[in-house]
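Only a single protein chain was left out; the remaining protein chains are all shown in position.
Labels run A and B following the written order; every chain starts at residue 1.
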Amino acid sequence: MTTLANANANANATVDRDRAEVEHFYARQMTLLDSGEADAWAATFTEDGSFAPPSLPEPVRGRAALAEGARKAFAALAAEGDTHRHWVGMVAVRPGEDGSLVAESYVQVVAVRAGAGPRLHLMCTCTDVFVRQEGELLVRERVVTRDDRR
Amino acid sequence: MTTLANANANANATVDRDRAEVEHFYARQMTLLDSGEADAWAATFTEDGSFAPPSLPEPVRGRAALAEGARKAFAALAAEGDTHRHWVGMVAVRPGEDGSLVAESYVQVVAVRAGAGPRLHLMCTCTDVFVRQEGELLVRERVVTRDDRR
Partner (left out) sequence: MTTLANANANANATVDRDRAEVEHFYARQMTLLDSGEADAWAATFTEDGSFAPPSLPEPVRGRAALAEGARKAFAALAAEGDTHRHWVGMVAVRPGEDGSLVAESYVQVVAVRAGAGPRLHLMCTCTDVFVRQEGELLVRERVVTRDDRR
């Protein structure tokens, strides 16, 4: 390999490592959301973290508001006997501004009603800006779009 | 970073490496299952490995019984012209007791009938306890739950 190729390979190795960490982050974060652990889920965002879901005109901002939204959504599903599973895949990462990390992914939301079969409910894309605080990744900004509303 | 954060980052790197190995394990293991390679699939469990599927009152225990179950299930599907694809995602790992590794994941089972379209058949969660023997990960205990029977 040329020196340039070596440099590329090293840069690739770093970004692959970041990607692995982001994937692990998503597995934990989505499990918290789907299990109704709203406060723990909100703590995976920065204190002032924002989440722009496709269903709202304005982003939700800050851990308290994020937790409140997750709690209400989970309670509404539980009242119907429904479980939602957020399934993140096709994760690509790249360096962002100010040392942040940008992750783009596809997200399936699978809905399951107790006693009935599962259903592919939504197909979305997700763009997250991650920052690292005390060694841990946190979401500073999340934007989700629905493919059926493109 | 503080020293504590460095220690966290190192621990994270180890667990991310374990997670990568577990993901690779699942890709191979599920392909064996879906291809009807029942003995090779059973060999991905420990000799006394157990598998508690949602459809049975008691766990299946030991490679011979595991292989027999997989063989029967595959034959029943083949007789109908069906293929099942086990798709594992959202994998999170953590250290277990006695040096084991615990992996929690979501699992989609997609069913495809020859000549017809695919269908999301089941949405499950899977908890595996892995041990390492001669450098290779093996499942010592697997518990699977169906979201529609929660």
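Here is the rule we use: a contact is a pair of C-beta atoms (placed from the backbone, for glycine too) under 8 Å apart; a residue touches a chain by one contact, two chains touch by 3 or more.
Everything numeric in this text was worked out from a predicted model, so none of it was measured.
Within the complete assembly, residues 17, 20-21, 23-24, 26-28, 30-31, 83, 85, 87-89, 110, 112-120, 134-136 of chain B touch the chain that is not shown.
Touching the omitted chain from chain A are residues 1-2, 4-6, 8-9, 12-13, 15-16, 19-20, 89-93, 104-106, 108, 120-123, 147-150.
The definition used in the following text is that only the chains that are shown with their structure count from here on.
Distance from the chain A centre to the chain B centre is 24 Å, each centre being the mean of its Cα atoms.
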